[in-house]
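The block underneath contains the structure these notes are about, expressed in structure tokens.
One protein chain is absent from this view; the other protein chains keep their places.
As written, the chain order gives the labels A, B and C, with residue 1 at the start of each chain.
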Amino acid sequence: MACTAETLAAALRAAAAVIAGHRAELIELDRAIGDADHGENMDRGFTAIVSALDTAIPETPAAVVKLAATTLISKVGGAAGPLYGTAFLRASGKLGDAAEVDGPLLVEALRAALEGVQARGKAVGGDATMVDALIPAVSAAEEASGSGIAAILSAAADAADKGAESTVDLVPRKGRASYLGERAKGHMDPGARSTALLLRAFAEAAK
Amino acid sequence: MACTAETLAAALRAAAAVIAGHRAELIELDRAIGDADHGENMDRGFTAIVSALDTAIPETPAAVVKLAATTLISKVGGAAGPLYGTAFLRASGKLGDAAEVDGPLLVEALRAALEGVQARGKAVGGDATMVDALIPAVSAAEEASGSGIAAILSAAADAADKGAESTVDLVPRKGRASYLGERAKGHMDPGARSTALLLRAFAEAAK
Amino acid sequence: MKKIINDPKTVVAESLRGLAAAHADVLRVEDDPAIVVRADAPLAGKVAVISGGGSGHEPLHGGFVGQGMLAAAVPGAVFTSPTPDAVEAAVKATAGDAGALLIVKNYTGDVLNFETAAELAAAEGLDVRSVVIDDDVAVKDSTYTAGRRGVGGTVLLEKIAGAAAERGDALDAVEALARKVIGQVRSIGVALTAPTVPHAGEPSFDLADDEIEFGIGIHGEPGIERTAVMTADELVARMVEAVVTDLPFAEGDKVLLFTNSMGGTPLVELYLAHGIAERLLAERGIVVERRLVGPYITSLEMQGMSLTLLKLDDELTELWDAPVNTPALRWGV
Partner (left out) sequence: MKKIINDPKTVVAESLRGLAAAHADVLRVEDDPAIVVRADAPLAGKVAVISGGGSGHEPLHGGFVGQGMLAAAVPGAVFTSPTPDAVEAAVKATAGDAGALLIVKNYTGDVLNFETAAELAAAEGLDVRSVVIDDDVAVKDSTYTAGRRGVGGTVLLEKIAGAAAERGDALDAVEALARKVIGQVRSIGVALTAPTVPHAGEPSFDLADDEIEFGIGIHGEPGIERTAVMTADELVARMVEAVVTDLPFAEGDKVLLFTNSMGGTPLVELYLAHGIAERLLAERGIVVERRLVGPYITSLEMQGMSLTLLKLDDELTELWDAPVNTPALRWGV
């Protein structure tokens, strides 16, 4: 499947549906170790992305991703808003004016997204944040970079799932969950989970 | 048993112990149809009576009852404080300067107490208040007026128990419980219950 | 029961110590019997406006003691009206030749204890009057009840009577004004949860997760009906309807709208409800000229709210706007 502005928009719509379906789960994860809003925040943001896409789909893949970025920044709030917003913004920056995104370009964009999140939030691997889903996802994507878009995203999503899973045993050091210290052990980080959900939705959409 | 200042003081101490023992029950009754303070109020008042008697027992029965009256008025508050206070005050008025209270005088004092409560609170029989325990108690006392103090008080206590029981089926028209209307049915009036408890305590003390 | 207390028996006394420490510039607390009086009492040449009742409704009444409002407050045990000697002590601590006005909320206990106090004070030659406020439209005022309860209107009455006393009105005038306020103020309350009285240790009543009590008093006493939860729009519409149709308030009337939290309802919800009430009153052509929004007459931690409407005229508005300096209400000073 070609990765154009149109298919990217469709993937974002698919992601919005997945987030809406997991809204309660993300709230519950955040309730356990944070402030019970991550599902609501993500749902508000992706619902707004769908509305924006309903009005008009920008011409280039970069513009679509940038629209998602600015919408997330202006609608989500909380920690997740600026972090995901920056991720999409940096990814968009990589895409340039390409009319279609190929495997290697996608991998570059994913790497840029990760770097953006780390630049903004200063979290490293093992801090029990969305970074723990993103780092293995980007590595897996890089390894699969020769295969097609769908395969790359599938590999990333698989790795993100494992990464999210790994946060269950970690003591958080960033974000609200860090206040809990040892007590946060046994809970999956909501942002890591939403990262894994988004990558899975993109992978499915690319099939 | 002779009814002197000393024995009256002992009866008040006995009554205080009974009220303390039923504090939780009276709170619970008031919780159901009022504001959950009747047991606390009565316990505060009778505890204060015991303290006052610990300092000095007044010389005459009238003075002992008056001490109880003024203590209740200044310590209980709520509806029960002025009502019981007035009851004891009127009863004390009847006792004059007698050194010992006999059956007929006791009955007169009980009647005066009832009249005092009704003068202050304007409740009539059937309004589901302490008056529903007092009316039959005074009638029973009057019928037993020829027998001894103990027998009079026993008869009054028996009648008060039944009277208190009768409030279960009534719709309250006075005090806080009246706001509940029909919904108060099925609950015994806390003030009627405390009246019955007091009379029973006096009857036991007189044995 | 989880509360920040040491012992249910000493809650009120200990709380008053904190009140005194926090607001020494405005008031002082006297012990045994416990009363809260203006720091500058007794008040020479001015009527002493005094109120009181069971504790647990804070800031009412102790939080309204100060310049331009109450001369003294008489706190009883939690939810239990104070005793006559406490009320009498408050009169003696504050009232001078100008006399005193007792503001009594219509509950059997308050009425009986304040009545007795007024008699005691009168017997000592003091000029003491009392007014009974009964603004709660949830109770049918019939021989089948103890009559309408005194609720939210009490706060407005204390402010306005206090302002009249402060500007030097004589006792007759302050009393007449108080009766006027009572005649044109109406309230209704709802409870979402029950309060827990410290000495009782458990909630005062049981309310299911999908139920509310419509028409409660300030102890959560029931009124009109126990009903299913509803949206804020529906709830406030029912409340406005109950209050407006009772007086009734008519198109063109100028009013003060008082949206009160019963304690546990957060401000975010209270302002939401207030906004709805403003809209509904505007739709009826009733002109909201003044407003008060917040937890001013509460029922411990009970969640719920009340709406109070007072019909204004120029005099009442002027007295409402007059300077006041108390722990809970302050402006112009």
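Following the convention adopted for this analysis, a contact is a pair of C-beta atoms (placed from the backbone, for glycine too) under 8 Å apart; a residue touches a chain by one contact, two chains touch by 3 or more.
In this text the structure is predicted, and so the values were computed from the model without any measurement.
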Touching partners, among the displayed chains, of the absent chain: A, C
Identified contact with the non-displayed chain, of A:P58, A:G77 or A:G125: A:G77
Touch with the omitted chain, as defined above, among A:T4, A:N41, A:S145 or A:T167: A:N41
Hidden partner chain, touching residue among A:I27, A:A62 or A:L114: A:I27
Contact set of subunit C toward the excluded chain (per top definition): 2-7, 11-12, 14-22, 55-56, 58-59, 63, 78, 192-193, 209-210, 212, 229, 231-233, 235-236, 259, 263-276, 278, 288, 291, 293, 295, 298, 300-301, 303, 305, 327, 330-333
Touching residues (missing chain, whole complex) on subunit A: 27, 31, 34-37, 40-41, 44, 73-83, 120-121, 171, 173-176, 178-181, 183
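Note that in this section only the chains that are shown with their structure count from here on.
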Arrangement of touching chains [line / ring / star / complete / other]: other
Subunit A and subunit C, separation of their C-alpha mean positions in angstrom: 54
Inter-centroid spacing, subunit B versus subunit A (mean Cα positions, whole Å): 74
Centroid distance [mean C-alpha coordinates] between subunit C and subunit B, Å: 32
Residues of subunit C touching at least two other chains: none
Junction residues of subunit B - those touching two or more other chains: none
